[in-house]
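Please read the structure below before turning to the comments.
Missing here: one protein chain of the complex. Every other protein chain is in place.
Going in written order, the chains are labelled A and B, and every chain counts its residues from 1.
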Amino acid sequence: MLELLGNHTVQTVTLGAVLLGMVSGLLGSFAVLRQQSLLGDTLAHAALPGVCIGFLIAGTRHLGWIMAGALVTAVIAALFVQVVTRYSRIKMDAGLGAALSVSFAVGVVLLTYIQGHASASQGGLDSFLFGQAAATRPSDLWFMGGVTLAAMALVALMWKQLKLVTFDPLFAGSIGLRVGVLETLLTAMIALAVVVGLQMVGVVLMTAMVIAPPVAARQWVSRLEHMVFLAMLMGVISGVVGVLLSAGVAHLATGPVVVLVASALVALSLLLAPGRGVLWSWLKLWREQRSIGQRQMLVTLHKLAEHHEDPYYPVERSMLDSFYGVATSHILRRLQARGFVVPASHMRQEGPHWALTDAGHNEARQELERMDWNQAEV
Amino acid sequence: MQAFLNDPMAMILLTGALVATSGALLGTFLVLQRQSMLSDAISHSIVFGIVVVWLLTHAQSGPLQIAGAALTGVLTVFLTEMVARTRRVKRDAAIGLVFPALFAAGVLLLNLYARDIHIDSHTVLLGEIGFVWLDTMPLAGLEIPQAVVWMTVATLVNLGFVLACYKELKLASFDWQLAAALGLAPTLMFYLLLGLTSVTAVAAFDAVGAVLFIAFVIVPPATAYLLTDRLSLMLLLAVLVGVASTLCGYPLAVRLDVSIGGTMASMTGVFLVLAFVLSPRYGVLGHWLNRRVKYSG
């Protein structure tokens, strides 16, 4: 795999993936936190007509014009969503969906117009639909690098404003921040990230590049600065691993592999991230339930013993089973391991019987005290 | 009759109208339930289902593909709900995580095993309604375009579903909790709605492609939503707007020599903007005029 890095094309594509990962992780963090994840989806689809318009203006596949066009139509679509949802009863989801599908339709119309009318040099426009990482040229890298640097500088300079507008826009407005301007700025920057990624991973998969790295990062950390940094790292990892896998293994399309790597990172993070991971909470829940079962059992046995005025009163397990409605032998065995109960024999031996030990009575008394204390608290 | 069925223009318009009708019937409830973006998710992830069914059975259309599509749609929604239910991820992000992953998996499978078949992702996303009249099948002694057959079936099924479950769908859109409390199974309705959306999407993808299908699901109902407060009227208006878009789009596309499906879908946007500006009750112009009258008086 290392010799791949000696290959010129692979070098270019890898570097492109690094830049794409950084910029989409950075700006995607804000989109995801503002609960506008699907804005990236709409922006990516809305870039298509701009790609065509840029091509028509330049007359050739000139990256600068194409990206400028894409940026313009993407921002127009975002503004359309903003205006329609603010000034009519149309909700955000329908606004996003309408902007997405209609602008994509216009893009398809323009694409067929170019195929029918423009010169034969339209080759490569399709790559913006599905992404064609191998088509990345060294000159594209300068452009992508410039965009990445600009985005990073902007976020660093306006950090506290962007953070406040993302977390609490009402409060941000009350201290005089221009919330509308900042939100539009964030949207425009996300559009920029989307446009940068278009030719590498394509319209559809760009959605995932904006969402997956920030979501994965959020699971591991709980401060915005850490999240943004980790999201950029996750973006870079998905990009580089995806490019190398697709180039090295089977000459697969790069975009889908990059997106699947990013999705795998999300799945791993959701399951395993310490504290927040789903597996961790299951484990915690299971432990709590187990401990509740044990505590209940101790109290039950303690009360039965008190009722019968015999501290070593043996209780039949089948009675406990029907009392709890579930099999209790595993609970009893665990309590036995902790030294709180012992198997007891009874005069008429019908089944296994259990009795509390002194340590068990102590534990049960403490448990009852804790419950009283909790009740007093309420 | 056969002459009608052989006429390309009639068949293209008929297919367009059927796509518009079937989309609007389902889309009305999706828009009201604020789930429009799920139709976007489904229409993309369906690529995965189409490829998997093709790999398993080599069927490119027909009942197996339709069953596969329905399953993929339900799978997409189910996975999205599952991710959202962990409460570690907001719902919008969950949608945006699941469908690109399925889409990517579909494209890769295509890439690996099926480089040579006709279902490339272009067709799935874009479709070409201009050629629907070429691909016919015999039925009742007539040669009928396949797209027309499948879209007619999809439209009838959707219409039947909406008529049969009208009150359930209505209540689930208006008050989910109440619908659940009354035993109207809103969750079942939700999955049926999205399963049918997937089925319709796969029936429509030959004609207009997956992304353009979304336009017919979301935009005409959103337009109708600006024009009326009554659900039954909204359904009717949504269908009318969708059909009108196809009727206006076709001549325009022919004139400009561009994608017919694309133009039809673009027209839905024109109707939305018109309603947004001109709607008597919910349009911006109406508000503006109202305001002038009120405050100057």
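As a convention for this text, contacts are C-beta pairs under 8 Å (C-beta built on N, C-alpha and C of every residue); 3 or more make two chains touch, one makes a residue touch a chain.
The rule is short, and it goes like this: contacts and distances are computed from a predicted model.
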item: Omitted chain, identified by the protein name its UniProt record gives, among "Molybdopterin synthase catalytic subunit", "Heterodisulfide reductase subunit F", "Acetoin utilization protein AcuB" or "ATP-binding cassette domain-containing protein"; value: "ATP-binding cassette domain-containing protein"
item: Option from A:H45, A:R218 or A:H302 whose C-beta touches the chain left out; value: A:R218
item: Touch criterion as defined above, residue of A:V84, A:L129, A:M227 or A:A273 at the omitted chain; value: A:M227
item: Residue of A:N7, A:S139 or A:S174 in touch with the missing chain, whole complex considered; value: A:S174
item: Which residue of A:L157, A:V181, A:L268 or A:L283 touches the chain not shown here; value: A:L157
item: Touch list for chain A against the chain that is not drawn; value: 33, 35, 87, 89, 157-161, 163-164, 166-168, 170-171, 173-176, 218, 221-224, 226-227
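Definition applied: only the chains that are shown with their structure count from here on.
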item: Cα-centroid distance, chain A relative to chain B, in whole angstrom; value: 27
item: Residues of chain A touching chain B in the complex; value: 32, 35-38, 40-41, 45, 84, 87-98, 100-113, 116-117, 126, 129-130, 204-205, 207-208, 210-212, 215, 218-219, 250, 252-253, 255-257, 259-260, 263, 266, 270, 276, 278
item: Sites on chain B touched by chain A in the complex; value: 31, 34-37, 39-40, 44, 83, 86, 88-90, 92-93, 95-97, 99-101, 103-105, 107-108, 111-112, 121-122, 125-126, 209, 211-212, 214-215, 217-219, 221-222, 225-226, 253, 256-259, 261-266, 268-269, 272, 276, 282-284, 287
